[in-house]
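Note that one protein chain of the assembly has been removed; the remaining protein chains are unaltered in position.
The block that comes next holds chain A.
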Amino acid sequence: MDLQILLLLGQDGITNGAIYALLALALVLVFAVTRVIFIPQGEFVAYGALTLAALQAGKVPGTIWLLVALGATIAVLDGFRLLREKRYAKLPPLLIFNVGLPLLAAAGLFALPAGDLPLWLQVTITMLVVVPLGPMIYRLAFQPLASAPVLVLLIVSVAVHVAMIGLGLLFFGAEGSRTPPFTEISFELAGAPLQGQTVLVVVASAALIIGLYFFFERTIYGKALRATAMNRTGARLMGIPPALAGKLCLTLAAAIGVFSGILIAPITTIYYDSGFLIGLKGFVGAIIGGLASYPVAALGAILVGLLESFSSFYASAFKEVIVFTLIIPVLLWRSLTSRHVEEEEE
């Protein structure tokens, strides 16, 4: 192998690794705060990419209907509870956020020529349509089970994943989509071409990771999320509601997923079910970090990206096998060296 191929493969690996790193961070975050192993993380990648592709094709993305439906369900559930408890003052915001805004968004999508809008606006619309699905799913699927054992939460998580894949097929059809690159610029690095899009992915991922770091280290809401992850009872006693932490956390996870989807949409063709494999590779990274350490998870995910890219060159048929086999030595090493992550006592 010559240097040129090495550089190309490395480039590929790091690009994918950066995306896996983002997803690994989201998985660690969600697990630490809510104890949910968030299998549908990858679906947000696919939903993000395909929603953007639908907008660019001038279609109304099906995800908007999911937004409207979930919003309406929440409005009904919480609305009845508020009425029963006579907390009328909270009704207007509930209805505005869960019914008003989704309907407004739907109307906007029908009225606007989404295909002709500038790219940044299409990206913004995609985020606005798909990201709220995160906290809504938390409210409907996980919040009622907040104190359930990890296994129950995992089963619900798998159910959400299956439902989202099915809906994905309904919304976007079986064909894959690839969006045009954000930038056509191309550089040359030691004789190997370096795509502007690749640089963009790495830079944007790094920026997002730095942004998350500041959120968790410098803002009181970020600290509240970390506090919930460290000590649930302690956090409740400070008036940090687990439901707020859960919703905030899934908002971040969904945003990370959608953002990743938008970033890789121009690089790979995304199908309605592509998210799962992508999310699973982030999950391998997260496992390398023991579902606990952010830096190790991110490094693990980049390792996964590189391994995938090099194995696709040497043994492309076994690419996925090699990546997922990585999990076995990692788990062995983890179970031999680290303490057992115990089920939290309540």
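Operating definition for what follows: a residue touches a chain if its C-beta (ideal position, glycine included) is under 8 Å from a C-beta of that chain, and two chains touch if they have at least 3 such contacts; residues count from 1.
In this text, contacts and distances are computed from a predicted model.
> From the names "Cell division protein FtsQ", "Cytochrome C oxidase subunit IV", "Alkyl hydroperoxide reductase" or "Amino acid/amide ABC transporter ATP-binding protein 2 (HAAT family)", which one matches the UniProt record for the unseen chain?
Cross-referencing UniProt, the chain left out corresponds to "Amino acid/amide ABC transporter ATP-binding protein 2 (HAAT family)".
> Out of A:220, A:317 or A:336, point to the residue that touches the absent chain in the complete complex.
Checking the options A:220, A:317 or A:336, the one contacting the hidden chain is A:220.
> Out of A:5, A:121, A:230 or A:321, point to the residue that touches the absent chain in the complete complex.
A:230
> Applying the definition given at the start, please give the residues of chain A touching the unseen chain.
With respect to the unshown chain, the touching residues of chain A are 85, 220, 223-224, 226-227, 230-231, 233-241.
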